[in-house]
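And now, chain A:
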Amino acid sequence: MPRTHITTVINGDETEFLTEDGTSLLNALRDEVGLTGAKEGCGTGDCGACSILVDDRVTCSCLMFAPEADGTTILTVEGLADSGDLHPLQQCFLEGAALQCGICTPGFLMAAKALLDKNPDPTETEIRYALAGNLCRCTGYDKIIRAVQEAALEMRGK
Partner candidate 1 sequence: MAQVHFSAGLRELTEGLAQVEVDASTVRGLITALDEMFPGVGDRLSEASSVAIDGEIFTDAEYEPVSENSEVHFLDIFQGG
Partner candidate 2 sequence: MKYVAPSSVEEATSLLSASPSAQVFAGATDVVPQLRAGRPAPELLVDLKKIEELVSLKSDDNKWTVGAATPTAYLTEDEAFSHEFPGLSEAAGLIGSDQIQNRSSLGGNLCNASPAADSVPAMVVNGVRAVVAGPSGTRVLDVSEVVTGPGQTSLDDDEFIVEFEIDNMPARSGDAYLRMIPRTEMDIAVVGAGARVTLADDGSIEQAALALAAVAPTVIRIPDAEDALVGTTADDATLDAVAAAASEACDPIDDKRGTVAYRKQVAGVLAKRAVLIAIERAEQRNGTN
């Protein structure tokens, strides 16, 4: 089957790849582009482990067909740090022990970034609802919520 040529900007770099039309953007990123930071936990948009930003909006990459990405700008967890300097969310997740196994962490970071970009001073409840699309089975969410609060505080201070 002929494959479709896709041009995107991923983590700041113009990136081209070939894909079958029915392939999910998640699988294209992982298999064709070699970015395995986004994870497949469910493939149906229920766990958020595959969350990425597409044109600044947080999206489950498992629910996007790869050709839909043509012409978009994508940010994955691999592009979250600024040339080696961790994003405050990454730093706060580390310092606050907000991860155990770490499989959900890339998705949480991207969803939390989308939240803080939109709402720099969220309440605990707003954080909990904004992250409700991201499942974590290890932490009970407590330390994740605290890490996002901490990162928000730090980002507002800057």
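The candidates were selected such that all candidates are chains of the complex that A comes from, given by their letters.
In this text, a contact is a pair of C-beta atoms (placed from the backbone, for glycine too) under 8 Å apart; a residue touches a chain by one contact, two chains touch by 3 or more; residues count from 1.
The model shown is predicted, which means the values in this text are computed figures rather than measured ones.
Of the numbered chains 1 or 2, all belong to the complex, but just one touches chain A: 2. Chain A contributes residues 4, 21-22, 24, 43-46, 48, 51, 54, 57-60, 62-65, 67-68, 111, 114-115, 129-130, 132-134 to its touches with candidate 2 in the complex.
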